[in-house]
Structure formats: structure tokens, C-alpha cells
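The structure follows.
Just one protein chain is left out here, and the rest sit where they should.
Letters A, B and C mark the chains in the order given here, with residues in each chain numbered from 1 onward.
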Amino acid sequence: MSPRQPRREFDFSGVPERSRREFLKLMGASIALASGCSRELPERIVPYEDMPEQLAATKSLYFATALSLDGYGSGVLVESAMGRPIKVEGNPNHPASLGATDVFSQAAVLTLWDPDRSQTVLRQGVLSTWDAFRAALTARRSRFASQGGAGLHILTGSVTSPTLAAQLHRLLDKYPEARWHQYQPINRDNVYAGTRLAFGETREPRYDFTRARTVLSLDADFLRSMPGHVRYARDFNGARRPGETPSANNRLYAIESSPTLTGAKADHCRRLRASQIDRVARALAQRLGIAVESPTSVPIEAGWLDACAFDLLTRHGESLILVGERQPAHVHALAHLANERLGNVGTTVQYTNPVLAEPIDQLDSLRQLSAAMAAGEVQELLILGVNPLYATPADLEFARHLQRVPFSVHLGLYRDETAMRSLWHIPAAHELEAWSDTRAYDGSATIQQPLIAPLYGGRSPHEVLAVLAGEFEQDGHAIVRALWQGELGGDDFEHTWKTSLHNGVVPDSAFTAEQVTARLPALPPLRDADSSELEIVFSPDPHVHDGVYTNNAWLRELPKPLTELTWDNAVLMSPESGRRRGLANEDVVEIEYRGRRVRAPVWLLPGHPDESLTLQFGYGRTAGGRIAPGAGFNAYALQTSAAPSFDGGARVHPLGTRYPLASAQMHNRMEGRDLARMLPLSAVIQRTAQGAQPSKHERKLLYPPFASPTYAWGMSINLDACIGCKACTIACQAENNIPVVGKDQVQRGREMHWIRVDRYFEGSDAHPRVHFQPVPCMHCERAPCEVVCPVEASVHDSEGLNVQVYNRCVGTRFCSNNCPYKVRRFNFLQYSQDVPSLNAQRNPDVTVRMRGVMEKCSYCLQRIAAAKIASEKEGRRIRDGEVVTACQAACPTEAIVFGDLNDPASRVRIAKTSPLDYVLLEELNTLPRTSYLPAVENPHPDLQET
Amino acid sequence: MAQVFHPRQLLLLKGIALGALLAAIAAAFLYRVATQAPVARNVPVEQPIPFSHKHHVGDDGLDCRYCHSSVETSAFAGIPSMATCRTCHSQLFTDAPILAPLFDTRSQRAPVYWNRIHQLPDFVYFNHSIHVAKGVGCSTCHGRVDEMPLTWRVASLEMQWCLGCHRAPERYVRPRNRVFDMSWQPPANQLELGRRLVAAYHIRGTRALTDCSTCHR
Amino acid sequence: MAGQEQVLGAPSSQPVLRGSYTYASITDKIADTVLERPTHWAWAVGFAVSASLTVLFIVAMSYLFAKGVGIWGIDQPVSWAFALTNFVWWVGIGHAGTFISAFLLLLRQRWRTSINRFAEAMTIFAVAMAGLMPILHLGRPWFFYWLIPYPNKMNLWPQWRSPLVWDIFSIGTYIIVSILFWYMGLIPDLATLRDRAAQRWKQVGYALLALGWRNDARHWARFEIAYLLMAGLATPLVISVHSVVSLDFAIGNTPGWHSTIFPPYFVAGALYSGFAMALTIAIPLRATFGLQDFITARHLAVMAKVMLACGLLVTYSYLVESFMAFYSADRYESFMLLNRMTGPYAWIYWTVIFCNVIVLQTLWFERVRGSPWMLFAVAILINVGMWLERFMIIVVSLHRDFMPSAWGMFYPTFWDIAILAGSLGAFALLFLLFVRFLPVISMSEMRKLVKERRESSS
Partner (left out) sequence: MTQSAQYGLLAEFRSAEHLVDAVKRTRAEGYRDIAAYSPFPVDGLSDALGIKRTCVPFVTLMGGLIGGAGTYFMLWYSSVIDYPIDSGARPLHSWPAFVPPTFELAVLGAALAAFFAFLFASGLPRLHHPIFNARDFDLASRNRFFLCIECSDPHFDESRTHDFLRSLDPMRLVPVPW
């Protein structure tokens, strides 16, 4: 690797020595960065001027902070190698994480190092400076200060940050005529409105799945997309460990308007158009004894509802009804009332103060801003961290109105749509670059600490607001610290502050449950039951969300749950709806809705409700980096403020053209093969009682495997726990320097993910049963790949790992042909790009592979090696749980267990002794070290699903 | 019919054949040289500051770990920061022109670029701390650094060189308390001592030590 | 011309050498093709076409080395496709040459004499093309020598259990032995050319290659023994080579590959396609250079019969494969067969059956065997059919194996086709150069044939 010019030391005045980060490059870290297998070049060593304490070269440090999505924070530990944040892990101390993460947290480091991030202040699209902006803003202050702030408007997303809220409140106190608007495309409007309907005051519902034995989800994807979903997924599966306590298994009923992972994991799932769920909710409420008028026709079998109601009623205090953010407020209110009647309040559901600092109706707030802009009342508009030119309902015409604002400022990570049209654009500091704070789904606060100085001189909203308000203290660290000094106070503030930073949670900051009394809300008239009009359902994209991650290549290439699509969005509809219109996958249609038209490719998704379209946000971008624009279609272009979540009256016109989509899984059926197993709970109880049974495949070995005398690594994957969220896939990508290959290569079937999550549909297209199966390398003891490698690049080590030696690989690809599990990945082209900022993200402990080299899951060999060296220096064996693979660490539901099979007490060994344990393709006699526990369904005895 | 070749022409032909053979051998040799490690073995390497291990270790008796402070804890032995140098050199030889870069790093923010001597390919993961913990002495790989005015590399650092020890560690290990001892010489009963140390330090067996995954990740 | 030969009666009754040739006239006729005859227009056209394709081949290889095998259509799960198909196909073609020159020598088949030289040349050029393919298909072709044992700084060896290493050994041995065998047979003829060359540079060139051969009776004695020994070695070698090539697949566990019938199946297929290629070359060759007296209709008919026999063996293998898929009751095997017949690549299966089984049946008719141009058409179809058969075995087996989640498709790119077309061009180019610079028929053996005919007629 050629010598790197050391960067100037960043000024951290006021930052405690402990968190001082250096950016000088030492060779130890750069060893692994150059393309793995090329000829060496002379290197040079640049020593530190002063070595920071703790920062021994090549040893990683972990810092606790939080990453937020739609304002809600989730605690993380960020691994810093040589001062470079390279990997995000969950924070076990944080209630929203418990050590796990979702896909967004894992991808945060890539956004941080994204070379496409905005790097300079712009004025009317021309390079400018922070000082020039500060001067301009200060000049404007005299105008609005003289009018009590009239004409000054600030637009933010959902704000949970106590510091930011306090700053805004101070500003509004100072300038009472100024206005603060909040609009997050994925917001809590319906949830808060629902609590206001039910309780008369705004509350935040918080669920406890550990105590819920019967769960009914009405369009709520609590496993994957609600605030707190990582925790919910853990709790839900914690209460669902059939192998351990079968009788205590929970049962999940789901009714959904667009296929979700929650529906896929449900024991009973019904797919209805979004407008029908209201009807079902009323019918059910009536069965639960709530005095609502029963709808005349219910689009669901009475038996199904009876069974569900029976389960809810018999599990008094142990049941739970939850409603998705998409559903209107009165459905939420009905559910709150039902939960109260079922005795669930205080047990499975609690109501706290809202986590958002200002729980206003955000759509209304945006409407007001739009109106004010249209009326020319807005003189100064500060847009902090959101992209309203792209991500707002089309009928509000934000872009047109923005032209009437003389002084507009946009603070954002990218030069996105709003940045290009604002007077000023300020590059924002990434969450890993700046001081801030955030609250989790339960109100727990985390102080976000920077892992690195802003790479491109980005600013946090705190700093911009401080300038706006003309406050004396303009340094992010000081602003945040000042607030918490006020909050926590006391003599031992220093200690509390440090503890909070260290643990990643401010002690005792979670909100306590409030007393509530629900009342029956006034219910609006039902929509026409027989309406056959085509419905349209808006939904965040599973991976790029509302558009904030559209330039994140990891998330773009991560196959979306259920559809397995990468790089684009598509209009989802049921195969039946497609057939009626003569549509196949990739056919382009024009969707007409309320006079607006959008062209989009079609994807037929089994399990999608008929006569309904799912439109996912986040695509159809026109700016915001190199990979964001030019893919998919913009669903916001059809969204209206009148019906931001779903509505009827759409029409679809086939255009007769095709748009190629890149799906990572071409075949969706198991073809009757015994791959992803699912058993009814009764069978599980029976099998568990019987104990281990001999396999039906007799094990006859001509040659016994080699012994693994020291450690014998193995993995157990619990398919019942797996919710198909793909956090494992992206965690593995971050940990193991797995390159992104691009849409064209995915279309050719060349994606590189080391652990894929197979998704199979079983049964009819209308009501498919969905199976998820994570498939990493099986580490076969009799590995077929090894025998055919001509150069000993694929071999076994003494601990039973099937290792791939990249530097020895010549790329015959025979190993991949001979791998029955097809888990090997080949660098068909030079996929690893030599981009300096992306190189900085790379894990220095993992070789970067060059083209022509085979690679695959290594069971996180680098983590094993690190643990081994640490233990040997201490003269002991590696303890169970000391080696945690990246996929295991990220998994929200602890579906993956890894450890030493030689240790009789290890969790993996215990998991494998289950009589349900099985391996894939056992008849091939490959003796995999990775084995599976089957998924378990717990159907109501009266409901025999077809 | 006449002879196709005159005997003199045949001599020329033989000469050409011999020449071609020699050229092939020379080409093979040149290829070897051209693909050698970038820093030659057993050749002192020029440095921006002519730092002498002989002086600091041999004469002054500094311990290795004074400068290479992370050798016992991390994969990388550690290159001393400039501040480490200045602990003494803020007092000693402060006016020496050869030490000027030491002060320029601070006053002019001009870093010192040391020329790297021991350089492994990027796909090799060598860890100093575990070798030191298992009784592999500094001088085993780095030679008598205390006798090097300018440092050079004594080991080939080729895979076969690594394997030489990983296949028979008993031939090289020494007691832990002699790891940093530059003057340590293998005793006459090294094999016997080595076997005892291998057992005492729980050095893994040859099969585990020669696993590909021991060094390549 | 076809009509001309018809009047001579059934091809099988024809002699292996027509006309009344003496030692001198037969020598002159063959040597003059090389030394005297002006360039034939057909040769020039062929040279231009094959040279252009060779340029395409070089361009394709350069781009391949620069970018990587990703320029091809291969993917997961089909990570082998055109390159390996070409490899197996070219190796197979090579087999006919060795079979003719070595096996028929051991069997003392006199019809071998006039076709063995060009058949051996075909072998060498085909195996050269074949030998390129595994190197081209490597992800890191510059490290191909890691498959060969040699003392190295890594103390590493090849992994001997891999059939790819066996391949290196068998293909390496095959090409070396083929070249030695061919060259050895050429030495007396090179001496003839040396003695007859008019220009100095040709004289020098042929003299160097002839190594000073003097037609000494002692030379002949050693030559005959060594040549016979080489033939004895080449015969089992040729059987082993395609057996090893078949193990590249049979050792794998992919349904459609993992089959014990593969070695004989592949050897029969190799001879089948090899004889088809030999006919594809022989028929235009004899027409262009007026060699009908040496490569007679009898030769063509006999080669057609061999082709028929091999083709029937291949047909039998198809039947056994289908039967075993059904009889094994193995879910994956039976799916594999069903997928071949009805899956997305079904057209390949049915084209293979048409070319290799249906068209083959016409060879039962003497009328077809006696007509060079009908034979030529059949041979071309069989060449195509055998290439597609290998494609079917490799790609159609891989694209849907054990895990439905990993199923995929293979679509060739321009560069896939460029490599195939380029290798055909390079093969043709080498062959055309051979025809121009070396005697396509062994003169010394033909002289011996003249003597034998004289003895038998007297």
C-alpha cells in the first residue's frame, strides 16, 4: 500500500481526552486494505506525533452511541479500528437493542463513509463556506428578530432529541412568532391520534411480548418496522421457544394489507385490502364485547374471527392487539379499548408519554407550512435533516412553494432534491460524527457521541440552530452536555455523564407507564364493503425506508424480504390481480390515481391481497448521490395529504414494455424437497418427549472425518426464531468486507452475500405459507468443495472450519459447482473498489478479495482467531459466547447460535442435542457443522389452514 | 547432393542453442530478482533519521518494549510516537542536524516517513503478542538488532520460513523471560529444552500451527 | 464428383490407394503440395477467415485477462459454461486422431496410412485449443502453474484428489505424447522434403527438423520399434484422457454429473465427435488438394462406420442415463432428467437427440456413407450436436441442482461466443498452415503401401 498522507489533526477542543480520535494512518491498519492478493509494494510507516492512550494499533475499541430511524433511537456499539468506525453492533444495555440491530444500523457505517455525501456548503449550488453562511444567517436575524420571529419557519423530522427540542423551544420562546414544523414521511400521526381518541391525551403505546400468549396484529409489522421492532422481535420469539417450553408457546394472528414479515411468521394470517381491516376490527371488537355496531359483511370467515376472539378472551391479561401505523386513528382507539377490556393494559401493553418531543399532527403541520409558503409568509425556512422536496405528498406542491421562500436553508447528508433547490445547503454531520441525543421507543435516552471528527466538515442540527438563535455556545458537545447537566444535575454529574456515555443509556430515562382509561370513540361510517375498486397502499421500502438510505449500496443490494428484489422498487400486487390484467413480473404499468400518473414495473407477490397495490417509497430519486437517482419509481408522486396511507380509486394501465428487475432468488418453491422444515407444535411436543431419534438416513462413512481435538466450531440456526429480516446478511457484509456488485451483476446471479436468507412460498398464491431459511456455509466435515479444489485453496483446519484461502485460490469454481448448498461466492470481476473512503470502512482483520477468487462464510474466522489469541495469552480455553459471529450478533431473535461443539455445556451443543435438530440435504452425507431447528406453527385447533 | 550444413555452421547452431539455454536461465533468475520483496534482505535500509538500534539497544541497553510498546498486547509491535523519542531527545543531542526531522514533526507538522523493513503480504495476519507469549524471541526473527547500526531484515519472511518454525517450534522457542534478550543463544540441548517449553506454554501441535487459517483470513 | 465415385461401386470394395503410383510419383505428388504447388484460392479464403477469427480470439483473450471471467455469462450456480464445454469438445475431437494413428496401427489397419498424418495434426491442434480453455476459464489465470507440482516458497503442493489436477497431468501428457508421436512419424518425411526442397531456407528449415535422418536401415529399425511402442502407449492414454475429463464431472456430486457411466460414455462421445471432425476436415481437404487417390471413398466410408458405432454407444449412454434417473428413484436425479427434457433448456436436449441419435441413423445406408457431401453434412450436424451435448451436461445440470433457492439461468455473452468462434478460427488457421508446410500424408508409409500393393498384385 502506498504511503498515505497523514491528515491534519482535527481540532477537538473541549472534547475529553478519552474520546479523542486520531486519523493518522499506521500501517497495521492498512495491511488488509490493499487489494488482498496482489504483489507487495514498498510501504512506509508514519508514526504518531503523540499516541493517544488506549489506541494500540490493530486493536479495536467500542463506543456506545445510538442510531435513529424516524427519530427513534436504537443503542449500538460501534467498533473503531485505528480511529475508523468500521462496524456497528447492538448495545446489550440498550432496551431497544439488547445487543441486536436491524439492517439500517448495520448499514450506517457505509453511509458514514459514503464518498457521495455532501462535502461542502453550497449557496445557490455554488461552493461557499460555513463562515459565509453564518454571516448570511446572522444578517437575516435582524429581520426576523425585529418581528418576533414572524416569517421564520423551521422544518424538522420527528424530533426525540431532548437537546434539539430544548433548543427549538428556546428559540420559540425568544421569537414567539417563529414556527416549528415537523414532518417525517413515516410518522406516528395515526398512533398518537388513536390514543387521543381513546384516552383524550397523547400517549405512546409500548408492548411487552414476553407476556403475550395471543397476539393479534392488525396491519402492524411489529417484527420489522415499528419503533422498537428489534426489541419486539426478541421478546416475541423469547416467548416462542417450543424446543424449551413447548406448552408456553404463543400464537400470532395477523391481518395485513401488504405482505410483511409479521404476516409471514403468523400462525394464522389473513390478507385483506387496507380499507377492510377497519371492518374486521369492528367485527372482532363486537366479539370481544365492545358495543360497536357489527358490520353487515365481514371479509373474513366467522370461524377465524371466533377462534381469534376465543384465544384473546381466554388469555385474559396475556393477549395483545396491536394496530399498524397505516390504519386510521379509530382502529387504533378500538384496539386500545379492546386491550383494556382484555386486561392487557399494564401487562402486555403500557402507555407512556409520547417519545416525540412535540407529538403534533405532522401532516397538518406540513400542510400549514405549505400554506404559509404559498401565501408568501415564509421569509426564512430552515430544513433540518429532511428532504421535503422529495418525501412529501405530491398535492402539497412543496417544490413550487419553496420558490417563494427568499431564504431557504437545507441541512442534509446528501445534495438531495431539497439541497439543489434551497438557497443554502449545509452538509450535515452523520450521527457517528456529531454529538447529539435521542430517545428509544420506551423513552430511554442515549447520548450520541461521535466516533470520528466530521469527515467533510458537516454540522449537526444543534450547531445550526445555535447559530440561528445566536446562542453563545455553538459547539455540539457543549450544547448537549449543557442540557444533560440541567436534566441530571447533581454533584456527581460528571460520573453520570460518563456512565451514560459508557453504557449508551442515560440511567432511569425510560418513561414510566401512565394511567389511562379508554373510552369508545365515535366511529366514522364504514366504506362500501363490496367496493371492487383497486386500492393503493403506501409503505416505506423495507431497505431504503422513506428515501434516506437510497444511496446506501449495502441496503440497495440487500434482497428485500419476501420479494427478494434488489436495487429497485416495484408495484407489488397479487398474482391473481396480475393475471386478471395480463401482467407478469417486470411489466411496466402506468398507475393512475387522483389525476396523477406514475410508471412502474410490476412484481407479483404471493400473499398480497387482491385488487390492491403496494407502493414503496424511497425510489424514483432525482438527486442525492451517485446510485440514488435513476432507479425505481417515486411513490410520493401519487401520495396525497388527503389519504397518505392508503386509498381506493387507482387504475392500472399496462404499457406493454418491460423494466428488468434484479431478484436475488429466481425460484420460490421448495419443489417438495426437505429444506426449510416446519412442524406443528403438537408434533414438536411429541418429538421432544420421544427424545432423539436416529436419522432415517443411515450414516455410512467410507472414511471417518478428521478429529477436531481442540475446538470444534458449529452453528445452529433456529428457523422458528428467524423472521427473515436479513440483519445477518448485512452484518456479515459489514464485518467481512463483502463487496457490492451492482444491479447488472445481481441480475446475472452474482451477488456476494455470504449468508443469504432463502424464502420459500408453499401452498396457494393467495394464502402461501412463507418459510425463511438463513443459509451460510455449512462447514461440512466431509466438504465436497475441498476434494475438487486443485490447489488446496479450500481446505479444512484442525478446528473443523472449512476455510477458503483467498491468496491460494486460482478460481476454477469447481468448489462452487460441487457445493450442494451453493453458498460459495465468486469474484467474477473486480468487485472491491479501491475508493479511499470506502477502504477506511473495511475490516482490517479480513482480507479484501480480488477478482477471480472464490469466497464464502468463514464462521467469522477473524473473531475466532482473536479470541484464541486472547485466551492463549491468558492460558485458558475460549469460553462459550466469547466468539460471536457477526450474523449471530446482529440477529434480533437470537436465531443463530455459534460455539464450540467440544464443550458439552455450550449453547450450540445443547441446541444440537434437540431431537428436532436437522441438517440440510442430509442424504448427501456431507456432515454439515451448521444445522437447523425447524420452524414451528401453533395453529388454533379449530382452524385447519389450507 | 550436398551437405545442408557446413561444420562451421553447425558450430554456430550449437552456439545459438547454448545461448538460448543460458538466456532462459538468466530470464528465470531475473524474474526471481524482480519479484523479490521490495526491501532486500541483509541490506541496511536508509531512514530519514539514521536511527541506530546498535546504539540504543546495544550501547544504551534500552528494552525493546520501551519503544515497541504494544508487542505484548497487540498484533503490531508498535512504532514509537515522536513524543517517545523526545522523552530523551528533548535533552540529548537536541542540536544534532540528523535529529532535525524529530522536531520538524511538531513545529512544521512534517511527519517522518520510516521505510518499512519487515513487510508481509496483506493476506498474512501475523500477531506479535502471541509469539512473544509463546516464547519466540525477538532475535529469532529480527536477528541481532543490537548489533545493527542501521536496521536490516535477516529473515526471508517467505511462507516456507514461517512454516519452518510452525512445523518444529521446539527448535526455536526459548524461556519467556529471555524473549527480549538479544544475546540469547540456543543451548546445546535446545531440542530437549524446546520440547519442554512447547509443553509448558501449550504451544499447539503442528497440525493446528500449519492450518491455513492460522495465518490467512 | 460424388457421382464420379458412385460409378466405382460400393465404397467398401474400393482400394485404400487408387491409381498407379510408383515410389517416385507418390513422393512427388505429396511433396509438391508443400514445395511446389501455388496457393489454392480456397486455402487463401480459408486462411483469411481463420486468421480474422484468430484475431478475434486474441482480442477476446486479452479482454478476458484484463477484466476477468465476469465478461462471460457465467454466474452462480452456473459457474462453468462455454469454456468447459469447449474444453471437453476439443479434447474429444483430438481423440479421433490418436485413435486413427495409434490404435489402428496396432490393429494393422491399412486404411489408416493416408489419413493418420492429418488426423494427428487435428489432434494436436484440437488439444491445444482444449488446453487453452481451462487456463482461460481460471479466475486468476496467471497462477495456472499452481496446479503443477514444483518446488516453491510456500511449501505447497497441488491437491491430488482434485480431478482438475488429474486433468493437467492427462492433458499435458496427451499433448506431449501426441506431439512426439506426430513428430517422430514426420521425421522421414521431413528428410524427404529436405532432400527435395529447392530453396535454401526451406532446405535449412526441413534439415533442422529432420535431425539428420539418413534413411539408414538402422534408423528404420529403431524407428519402427519406437513408433510401435509409442502407439502402444498412446492407445491406453487416449482412453484415459477422456475418462479423466469425464471425472471432472463424475467426481462432482451435481445430479447429471455424478454418474459411473461417464468414462466410457465420454470416450465414445469423444471418438464420435472426433471422427465427425476428421470427416469435416478430410472431405474439403481431398477436394481442394486433389487427394482423392489417397483419401478414397473407402476411407470416408470406414470412418462413417466407426462414427456409427460410436454414435450408437453414445445413444446407449443416453438411454442408460435416463433409465438410471428413473431406476435410482433419486429425487434429484429424476428431476435433473425431467428438467433437461422439459425445462427452460429443453430445446438443447432435443437438438442433441436430433443431431446425435436421429441424424446418425442415416449412416446405416451405404448411399449416405458413399456420398462425401452427405457425410459432410452429417458430420457437421454431429459436431454441433456433440458440442450441445457437453453444454447440456455442464450447464443444464448446474442451473438447477439441489437448492431451488439457488437456481438460476445461463445466458451467453458476446465474449462467450467470441472465444468459441476464435478457437475454431485458431484451430483452422493452424491446420491450414500445417497443410501448407508439412506433408498431409505420410510419404514413407505411402511408399511402403506402393510396395505392398505391388507385391500383392504380382
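Note that in this section a contact is a pair of C-beta atoms (placed from the backbone, for glycine too) under 8 Å apart; a residue touches a chain by one contact, two chains touch by 3 or more.
Bear in mind that the values here come from a model prediction, so they are computed numbers and not experimental data.
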Who touches the missing chain here, C:V45, C:L106 or C:L229? C:L229
Give the residue, chosen from C:W160, C:W364 or C:F437, that touches the chain omitted from the document. C:W160
Among C:A128, C:V177 or C:A406, choose the residue that contacts the chain missing from this document, as touch is defined above. C:V177
By the document's definition of touch, the residue of C:W220, C:Y318 or C:F354 touching the omitted chain is C:W220
In the whole complex, what residues of subunit C lie against the chain that is missing from view? 22-24, 27-28, 149, 155-157, 159-161, 163, 165-166, 169-170, 172-173, 176-177, 180-181, 184, 188, 191-192, 194-196, 207-208, 211-226, 229-230, 233-234, 236-237, 240, 244, 247, 444-445, 447-448, 451
So which bits of subunit A touch the chain we can't see? 703-706, 781-787, 789, 792, 795-798, 927
Determine and list the subunit B residues touching the chain excluded from the picture. 1-7, 10, 13, 207, 210, 212
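Throughout what follows, only the chains that are shown with their structure count from here on.
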Which pair wins on C-beta contacts, B-C or A-B? A-B
With chain centres defined as C-alpha means, what is the inter-centre distance between subunit A and subunit C in Å? 58
Interchain centroid distance [CA atoms averaged], subunit B/subunit C, Å: 53
Using mean CA coordinates as chain centres, what's the gap between subunit A and subunit B in Å? 47
Which subunit C residues reach two or more other chains? 154, 156
Quick check: what residues of subunit A touch more than one other chain, meaning two or more? 37, 792, 795, 808
What residues of subunit A sit close enough to touch subunit C in their complex? 37, 665-673, 675, 745, 748-751, 756, 758-760, 773, 775, 784, 786-792, 795, 808-814, 816-818, 820-822, 824-830, 850-854, 920-921, 924
Listed in rising order, subunit C residues that touch subunit A in their complex are 67-71, 73-80, 134, 137-141, 143-144, 146-147, 154, 156-159, 161-165, 168, 248, 251-254, 331, 335, 398, 400-409, 411
Touching residues (chain side subunit B, partner subunit C) in the complex: 1, 4-5, 13, 156, 158-160, 163
